[in-house]
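Omission of a single protein chain aside, the complex is shown with its protein chains in their original locations.
Each chain carries a letter (A, B and C) given by its place in the written order, and its residues are counted from 1.
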Amino acid sequence: MTLERWRRITDWPLVVASLLFLVAYSIQVIVDPRGDLGALLEDLLWVSWGTFLVDYVVSLVLAPQRWRWFLTHLFNLATVVLPMIRPLRVLRVVTLLTVLQRTAGRAVRGQIVIYVTGATLLLVYVASLAVLDAERAGGGSISTFGDAIWWAFTTITTVGYGDLAPITLQGRVIAVGLMLSGIALLGVVTATFASWIVEKVSAENTSRQAATVAHVDALRSEIAELRAVLLAMNPGLHVADPAPLEDPEAPSADPAPS
Amino acid sequence: MTLERWRRITDWPLVVASLLFLVAYSIQVIVDPRGDLGALLEDLLWVSWGTFLVDYVVSLVLAPQRWRWFLTHLFNLATVVLPMIRPLRVLRVVTLLTVLQRTAGRAVRGQIVIYVTGATLLLVYVASLAVLDAERAGGGSISTFGDAIWWAFTTITTVGYGDLAPITLQGRVIAVGLMLSGIALLGVVTATFASWIVEKVSAENTSRQAATVAHVDALRSEIAELRAVLLAMNPGLHVADPAPLEDPEAPSADPAPS
Amino acid sequence: MTLERWRRITDWPLVVASLLFLVAYSIQVIVDPRGDLGALLEDLLWVSWGTFLVDYVVSLVLAPQRWRWFLTHLFNLATVVLPMIRPLRVLRVVTLLTVLQRTAGRAVRGQIVIYVTGATLLLVYVASLAVLDAERAGGGSISTFGDAIWWAFTTITTVGYGDLAPITLQGRVIAVGLMLSGIALLGVVTATFASWIVEKVSAENTSRQAATVAHVDALRSEIAELRAVLLAMNPGLHVADPAPLEDPEAPSADPAPS
Partner (left out) sequence: MTLERWRRITDWPLVVASLLFLVAYSIQVIVDPRGDLGALLEDLLWVSWGTFLVDYVVSLVLAPQRWRWFLTHLFNLATVVLPMIRPLRVLRVVTLLTVLQRTAGRAVRGQIVIYVTGATLLLVYVASLAVLDAERAGGGSISTFGDAIWWAFTTITTVGYGDLAPITLQGRVIAVGLMLSGIALLGVVTATFASWIVEKVSAENTSRQAATVAHVDALRSEIAELRAVLLAMNPGLHVADPAPLEDPEAPSADPAPS
């Protein structure tokens, strides 16, 4: 079995494991149940973790260049090893984002907007869970889920009032992740606007638009017609190779370079 | 009657209802009047809300694909249902922004600047009203309209000193809306600058400018002249279809693709 | 005398008046001198203000369409009327920025960088002066020039720790101006980077570069040569108007449309 096939097979199982983790972790952090339900949730989290561990090990074994795969997938290693530390388990959700991203691969602007909105909401949600988990244990000021959501929004938008701020190491690691996501969020929002404005401004004045491939194709048709006229004037003519151009590096007539 | 016609008819009545709401709500929050005036303002707010409800219901009935319209207009539903909760009534102002946006639809850079400035000031104003309304009732630290405006500016610019921060749920929901608007504001400002700089930099060196449609048209004219020369040399010539091009996908000579 | 000529004559006097104001105001706020020196500084500030008042009145009188000039120069009115309120006198510095901007009008990337750096430093400096002036009088927490500079930097970069924040109305108005400048600063920095990256990325692969005017000109030369060949084959030929193109909307051979 190839790594490629394994990845196609495990895509959706991993999404299911991520969602399972998300639901179980949400109940565990927000409801904080004891007894049987608490034990069941803990078991589900371990099952979810086991799925990721199996996927990591099998992928490593199947990879053609194992050492190279190991080095280029250090982040995957982190999602498997780090969740031993409870609140960092949220790293597993990154797998969910990765699959979503693959779906949004043919990135037109509409898809970018949908993906960014989804990713932002998911990040805010899981970061709130993880920070609440870490801070409640560490005696921080973030003690309800509402506070955690509020804090996550002030952080990802880089507003940072400071009325609530994590004090535990794990909470701060999550916060830094959220801040960097905020920078990326801002970057994507801005870039999408920029691409839209550039298009609108250039669309305003047609004759100042950049010449497109379609325009060049129209020109080619007219030149072809000219050649037809010439050949019609002299049907039996045999033409050798065209005269060399000034620029010897000019490619052949292939209009679609790599 | 079609949905399209209904929308054209109701555009300005909805703007009037939004402005009515804005004025009545401003007086209610800032002056906080009792007795007859207070009751009158409350009535006006309900009239404004009724207008929006009627518009929503009629639009839904007129829509050709009702279910699809319902799903793509969830936000409109929110502006009708959520304002039951008093400070969220500001959502109604979004209608005002939508109409303004439609006017600025032919988005050249100048219009974007005007629209963004207007929308930002309007957002800061109504968010200040709504936060003041929510926080004063909930015992928060934002207790005067001046404080509310100051807080709104620190939030939309993502500065976030934290000297004032909402503590009620409604205040925080408004705050998150303002933060996200701030991100969008930053995005639009940056994108406008970017589009302007890109234009200036490319304008600097004419011969490195991108070839425009006008340049291609000039080329076409010259090729047409060449053909005229050829036909003049051989007036009675009949030319069949032009010889096929290397690329069979080349479109016909239409220079303006979709 | 025309408005145009008046503006050219007064450009540098206004810069001198701005600088005079800047120096006098700096000494007044930082050193806070009493007695003769204090009175002299106050006089200098009034002289500077008078210069601006005279310029405003003369410009208004010289304007061809007075009412239109009045409406499009409301900001200039503000710089003349508002400085009655002492800390808002800094608005006058905007004149300095306007003149600098005119100089940097041929905006290539290098000039933008220099102008933005200069404008940012100037803004931070005068905002610090003005906030210190306002807050010291109003009993705020910003009480030394060092604190004021530190506060101004945390504000214009939208960091906003909140360890220092203005509490007076005038201080807050200045702060909002600084925050909005910060958004603009971020926009310009980002846009400059974007323009630079877009250029670098496209320069990387020559054959994928956009076709430039120079390329089209090269094509035109070759077509011209072809025509020369044809005419050489048939020297006495008289060519009428070129045959009509497929697209009847194609413009004439004018390569530079409006």
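One rule holds for everything that comes next: contacts are C-beta pairs under 8 Å (C-beta built on N, C-alpha and C of every residue); 3 or more make two chains touch, one makes a residue touch a chain.
What you see is a predicted model; the values in this text were computed from it and never measured.
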Residue numbers in chain A that touch the chain omitted from display: 106-109, 112, 155, 158-162, 165, 169, 172, 175-176, 179-180, 182-184, 186-188, 190-192, 194-195, 198-199, 210-217, 219-220, 223-224, 226-227, 230-231, 233-234, 237-247, 250-257
Missing-chain contacts mapped onto chain B: 158-162, 190, 194, 207-208, 210-211, 216, 251, 257
Footprint left on chain C by the chain that the document does not show: 146, 150, 153-154, 157-163, 185-186, 189-194, 196-198, 200-201, 204, 206-212, 214-233, 253, 255
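In this text, only the chains that are shown with their structure count from here on.
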Common touching chains of chain B and chain A: C
Equivalent of A-B within the choices B-C or A-C, defined by over half of its residue contact pairs recurring: B-C
Whole-Å gap between the CA centroids of chain A and chain C: 38
Shared-contact residues (touching 2 or more other chains) in chain B: 158-162, 186, 190-192, 194, 198, 210-211, 214-217, 219-220, 223-224, 226-227, 230-231, 233, 253-255
